[in-house]
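Left out: one protein chain. Kept in place: all the others.
When the chains are written out, they are named A, B, C, D and E in that same order, and each has its own residue count from 1.
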Amino acid sequence: MFYTDGKLQFPVRVERPNPVFAKALQQAIGGVEGEIRVAMQYMFQAFGARGPAKYRDMLLNTATEELGHIEMLATAVALNLEGAPLSLKEEVSADVAGGAVLNGMDMRHILSVGLAAMPVDANGVPFDMSHVYASGNIAADMYANVTAESSGRVLAVRLYNMTDDPGMKEMLAFMIARDTMHQQQWLAALEDMGGETANLPIPNSFPQSQENQKYSYAYFGHMTDGSIPEGRWTAGPAMDGKGEFVAMQSQPMGGKPSLAPARPDGGAQTGQTSKSGSEGLLGRIEGAIERNI
Amino acid sequence: MFYTDGKLQFPVRVERPNPVFAKALQQAIGGVEGEIRVAMQYMFQAFGARGPAKYRDMLLNTATEELGHIEMLATAVALNLEGAPLSLKEEVSADVAGGAVLNGMDMRHILSVGLAAMPVDANGVPFDMSHVYASGNIAADMYANVTAESSGRVLAVRLYNMTDDPGMKEMLAFMIARDTMHQQQWLAALEDMGGETANLPIPNSFPQSQENQKYSYAYFGHMTDGSIPEGRWTAGPAMDGKGEFVAMQSQPMGGKPSLAPARPDGGAQTGQTSKSGSEGLLGRIEGAIERNI
Amino acid sequence: MFYTDGKLQFPVRVERPNPVFAKALQQAIGGVEGEIRVAMQYMFQAFGARGPAKYRDMLLNTATEELGHIEMLATAVALNLEGAPLSLKEEVSADVAGGAVLNGMDMRHILSVGLAAMPVDANGVPFDMSHVYASGNIAADMYANVTAESSGRVLAVRLYNMTDDPGMKEMLAFMIARDTMHQQQWLAALEDMGGETANLPIPNSFPQSQENQKYSYAYFGHMTDGSIPEGRWTAGPAMDGKGEFVAMQSQPMGGKPSLAPARPDGGAQTGQTSKSGSEGLLGRIEGAIERNI
Amino acid sequence: MFYTDGKLQFPVRVERPNPVFAKALQQAIGGVEGEIRVAMQYMFQAFGARGPAKYRDMLLNTATEELGHIEMLATAVALNLEGAPLSLKEEVSADVAGGAVLNGMDMRHILSVGLAAMPVDANGVPFDMSHVYASGNIAADMYANVTAESSGRVLAVRLYNMTDDPGMKEMLAFMIARDTMHQQQWLAALEDMGGETANLPIPNSFPQSQENQKYSYAYFGHMTDGSIPEGRWTAGPAMDGKGEFVAMQSQPMGGKPSLAPARPDGGAQTGQTSKSGSEGLLGRIEGAIERNI
Amino acid sequence: MFYTDGKLQFPVRVERPNPVFAKALQQAIGGVEGEIRVAMQYMFQAFGARGPAKYRDMLLNTATEELGHIEMLATAVALNLEGAPLSLKEEVSADVAGGAVLNGMDMRHILSVGLAAMPVDANGVPFDMSHVYASGNIAADMYANVTAESSGRVLAVRLYNMTDDPGMKEMLAFMIARDTMHQQQWLAALEDMGGETANLPIPNSFPQSQENQKYSYAYFGHMTDGSIPEGRWTAGPAMDGKGEFVAMQSQPMGGKPSLAPARPDGGAQTGQTSKSGSEGLLGRIEGAIERNI
Partner (left out) sequence: MFYTDGKLQFPVRVERPNPVFAKALQQAIGGVEGEIRVAMQYMFQAFGARGPAKYRDMLLNTATEELGHIEMLATAVALNLEGAPLSLKEEVSADVAGGAVLNGMDMRHILSVGLAAMPVDANGVPFDMSHVYASGNIAADMYANVTAESSGRVLAVRLYNMTDDPGMKEMLAFMIARDTMHQQQWLAALEDMGGETANLPIPNSFPQSQENQKYSYAYFGHMTDGSIPEGRWTAGPAMDGKGEFVAMQSQPMGGKPSLAPARPDGGAQTGQTSKSGSEGLLGRIEGAIERNI
């Protein structure tokens, strides 16, 4: 259950409203790198948490914090839109770099919401909840969270570099700091659970003896000239300490797939209901093998 | 530029076709944890790679491998659908656990594709390319890739546990092994670039002096009773060695946000074009401060 | 800014876990009638509120309450999934009406989230934020909120009727009551702003003298036999007291639209770059008039 | 079954084509406030109507009218695009306010459709049919329709204010009038069915004795300082005449949710398969109660 | 502008309501092969038609017919849902093949619409208007229409084969006939415009002298063993009579792409801002050439 005090976690100040920057800020609200995503992702991870309760609590705290970040950014968007032109003939502010304001705005800021934030990205594409990653595996989720905070901080830095409004820079400097912490936090949680060695491969509950271990630490090359890009991933001990990296060219271990002809009542063309003679004998045998005949 | 030999990377065998399992397998093709996602994600990361060429090459190889995994899974889906019922009155195979086949199938396997795979998830939701994470920051992308391979291996393990078809288990044991490697590979790439200390916080090109460092390593509690879930994230050195974790209760540093009234020609109600007396003096002052008046 | 106590607003009890009902409950989380929608809708309406502050506060309270409803339902889904079959051969519980469990489940409850809730509807379609209606016009938003709570209560009633689990009925009886209140609340807010007469037509800030008033209170019939379905909408004073309902057959006031031919360099077929003689003189003149030639 | 005469319901004239306004008009075609939505919404409500036939007929008439509004707006878009620049070097018309034409255009008007309308919103996001609200409950649907016409009229007013083309203002003045009528019409239908008292709470077929009536007319505060925004919704008789409004602080009636540990074969981490000691005794008991143990 | 008589184009009869078949029928309403798609596709093609008016009229007629097909199918869905179980314990009809009804139903038919049709496909995925293909090129559009009617007739045939209800078979036999005609109609329109020779390649308004004609009629092989699948496409005159088919192995004409390093203020990692020595001299030169240095 949740509560609010109606106040902002950090002050949101806009000295020179810029409707084009309002559009850019939308990415941090409704983009895949944005705050709706992390708020909802941590929340659903918490709601579905199975295992030690402290991880659930840790997630729930940060989910709750992120709700306040949506609030800050939505306020920032609305303040940047104050004074935006509402008509095509309205005088265009000359002090906004990048040309005419209306061309660079999200027109739906005028048409759909009356100069406020929307849960969409910088192109007006609505956030969709398929980006809420909550796998039921806490280690996988921690990496998903590091990812979200990494792309989130990259975005915040780009927004910081894009604007020259002191108020906006101040707000973003706070958000960048929080993203720093959150990157650390999820990595710390992984360490708390035993670190990479204990947790990898994810899920660690599946016995590695049942995977096809010949290929568990092999980098596959698919270059036609047989070249391999060498790096930490082609030799030396694996990161989980459970294998040794090798590099090899990928080879087909299977044959050409061969499906049964289409069924007569299945809506195909009549020509598809039997196989013509264009396949060689080998192909048919391989197909048969794969189809277990 | 790409080439093919039309063969499967690993043999795909189905001993007892099961149309319900075909539906489950769709998650590994068109789900967010699936193969279209990783193929396209690594491909777009490679296509946009700026920096040392070896990372581009490494990505391109694995992108190319993943295309072959889509092929394997699509073949597995088609083979599991052979013999599926096409009509509501058709005799239902009794040897498929979980009851009537048609009820558990994806009906579009019959209606839309004539017993073949689709680029959709287990619920028939089409894959959408917003899940292709390629940020232009290689460290962020490596974590995104670890995430994809972690949720991918979790999914493959669940599919392995769900089926009892020996051919399907064999194929999945191979794919699980490849996911093991790919988890390792992206972590190895991070190490190749200097490891966590060198790369964090992401992006490491932004001077930390410009972020609001007071909050860069602080875990914020949002519980009304002031409790904090303790763990590796509340005390001790940060994971990047650049700070010390602290824990604190989150406090509002800003006031209540206060937007300007709606503009008369902006399509709002007339009552919204001026502020009523329901706000206290303090609220108005805070609002004014935030609006830089 | 937000807080939590980690507790449930109302107890969530499941006596007989039913994974099929877990799927049905998803509609109340991630469906268009569900709780994510209202939480986010009220939140964005509050964040963008321009006008008297009390409406913003009222919205923010209820947005915060709805977050707790997501939590309750997510808990209910997870509890209903405990004991769900994870494999196709697992013994199927006989006491679940409607047949085999796995066929009626959302397979992604197993494959993607490890027996927890997802932000998707009963068909696994992710919630998308385009359903967050926040128009910047508070009266329009109040009607949007009445709509959300009406379809939400209809859904909750259908879920109540679908289940026979006492714990679930108890939880839903609470949620139905809250939906009752919320329907009332938004209608009360309309009354608070002056009621229908003062607020209609929405937006009331547009001078009605500028609309084409001949058609402002006219019900248009489009039946080829000229019949009109009579009701409160075909005669008598309009609901806003500003007009008198009339009924009339709809007639075309414009001619056939006639666009200019395609431009030679516009990627059309050559045959489209001039108009053939199949149009009568009248059509060309009407077209010309509409194109202001 | 449907018919057409190929003519426009109202003349569509464009004196000064403006490709940027063409983009804005798209919101009225394919936006959530637009005409495809209402046409399809009323149509599906009519097609699924169960109950007195006159409501079905009333809906069908208006659905049919709205089809003609799509036609008018599509014509308006096409006429606004005549003369649009097709290349990046083409001379830019100086008489279009808001700067360079191409920057403000929807480029897909050139690239995808050859200067015609698309079923997308002002940001090029395609309309998706999840916005067709047809609940099977006619009162809920009437409110959904009032909502659609309210946001639709708000949008039309904003478009009217945005343009200074006399032809476009004339067309929009007609559409604004129709939106006025349609707001009235759906409210009149509610009155026709007995008005608010008879119809609320929606659905009125559910016995209120079965809801948790203690909370049916209670406004819940979630502010940490205990403040309540007072208004028509905090005291006095409820709008449906069936209760009395009260205001109260929201309190958790449930405990902390506690799910069972992850199952060993469910793809979680091994650490998640048992609960650690970080939970207090009280939490475990509450959890047990909720899980009905 | 449009009209209706409220009647069905063809009678819709259901002898034995089957809620599972109702779900299958949804594909013909809201699937990509369905009727909303063709109605809207032909409508937008008509609304944007530039060129001879008769094609616009032809399109508009058929668009109008297709609206009636949505109506027929929506009626068929609603009739198939009469008698559907509303609760999990309700007695399950034994005469529906394929097992328990509720498991095979679209639950939203109960939860969201009260036993009526929705604008979604058989998996409950809402139709989205990006499938409305209207390119501004009439020949391209005619092929798009043939495609729509081909996949539509394939779907209708599969539905016909799936059901054994005489009323449904009768309705589908009519719809299949209409799909036959519409396939013919669009091909006839192509012939009317001069046939394949005149219209290909599409668009025929682009001078073929400006394309890279060396590759205009060449089938490219990408098989690593150099094999080519022979057919009508590898030899003989091209279908448009403007070239001669040849077959060849595809060879890279470009080098490895090489992008400039990331910019220091662009949010990348520091390691990406210069290129390491892992690229050979040749690669750098090729890159430079492509980057026009």
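Quick note on the criterion: contacts are C-beta pairs under 8 Å (C-beta built on N, C-alpha and C of every residue); 3 or more make two chains touch, one makes a residue touch a chain.
The structure displayed is predicted, hence computed values, not measured ones.
Note that the undisplayed chain, when the full complex is considered, contacts A, B, C, D, E. Contact with the chain not shown here comes from a single listed residue; of E:18, E:45 or E:151, that residue is E:151.
When the whole complex is considered, the residue among D:67, D:110 or D:129 that touches the unshown chain is D:110. Residues touching the missing chain, restricted to subunit B, are 1-9, 30, 36, 40, 43-44, 47-48, 50, 57, 60-61, 64-65, 67-68, 70-71, 74-75, 78, 112-120, 126-130, 132, 134-137 (touch as defined at the top).
The chain not shown here touches subunit C at positions 154-155, 157-158, 161, 224, 229, 265-267, 278. Residues 1-6, 47-54, 85-90, 92, 99-104, 106-108, 110-112, 114, 120, 123-126, 135-139, 193-194, 199, 202-206 are the ones on subunit D that touch the missing chain.
Rule of thumb we're sticking to: only the chains that are shown with their structure count from here on.
Chains that touch both subunit B and subunit D are the following: A, C, E. More inter-chain C-beta contacts link the pair A-B than the other of A-B and A-C.
Shared contact sites, meaning residues of subunit D that touch two or more other chains, fall at 3, 5-9, 32-33, 57, 60-61, 64-65, 68, 71, 75, 78, 114-116, 125, 128, 130, 135-137, 154-155, 157-158, 161, 222-224, 229, 250, 252, 256-257, 259-260, 262, 265-268, 278.
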